[in-house]
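Only one protein chain is missing from this complex, and each of the others stays in its spot.
Every chain is named by a letter (A, B and C) in the order it is written, and numbering of its residues begins at 1.
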């Protein structure tokens, strides 16, 4: 049985427009709210049309020494030109973390499948 | 038959902590990307616990002279203390609009139901 | 300020293809799991294309004598032809209710806005 994890694609977001970019501080204080932004296409814009678009990005946090990831944000990008309105694939959440760990962003393009990226974040 | 619309509560967000606050420019240019932030509890924080939390905010745009609202953003706030992680009820999207209209934010508290707020936005 | 509730359209689902249809027993027992299905286009199918589709249906329960509706189901319909795959606008949840009340289904078409329907359900 093939695992769904094998579909998760990654790469350098500067060259591959589908890879989610994680904008987060390298260090934060435990229990202090900070801005966590994830986006697609910072360098090379991804299409945003009714036929081809980024549908969502989910974000998880996996604590060092922990067992399971916890979902900490979810963004949907619903408008792709309806009435001339567009939601671009970028979302900012306000989160508070408790322990050092890794942030995992997972995104979905309706044509090119699931993509991921990761960034370590030190919680002091 | 009671309409679901009758459940939508509103008020002054400075005195009522459930009302979504819309942070958007008063004027934008047609087709130019701008930051649209919606949040709950800017003045009086809303609880964020496993028992009581803001689950989501949806945002719609209704163009002047239009017929139907178009959904332009959706934020979920999934973490309420799991592993010490919290998602606070604030979300920022990047959107492009085509015509002057009203932004409608609709939010949901798992205990206190659905709330709304509106802001006009002039598109030049 | 126009309320978002004013956008909620309704009608007879036999003649208007956007109105969500609620398939639920008229009576259920308190705390007993039952199937709650909501769908669009039972009589007149709604288009399901990349340009025009039903994006989601949310379901709420409002208890008689209660103050606020509680969200009890959410369905997204993500595939509109990608790779020849389609998600049709129908979703079935398994729910348990505690008290007599009304079920409210709210749906969204990316072109024709938000629609609603309601059904009373007696909980014994």
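Structure notes:
FYI, contacts are C-beta pairs under 8 Å (C-beta built on N, C-alpha and C of every residue); 3 or more make two chains touch, one makes a residue touch a chain.
Values in this document were obtained by computation on a predicted structure and should not be read as measured data.
Contact residues of chain B toward the unshown chain are 50-51, 55, 78, 82, 110-111. Along chain C, the points of touch with the absent chain fall at residues 30-31, 33, 37, 39, 61, 63, 66, 70-79, 82-88, 90-99. Interface residues of chain A facing the missing partner chain: 1-8, 10, 55, 60, 62, 67-71, 102, 104, 106, 108-114, 116, 118.
As a working rule, only the chains that are shown with their structure count from here on.
Each chain gets one centre point, the mean of its Cα atoms, and the points for chain B and chain C are 21 Å apart. Centroids built from CA atoms put chain C at 29 Å from chain A. Shared interface positions of chain C, i.e. residues touching 2 or more other chains, are given as 55, 110-111.
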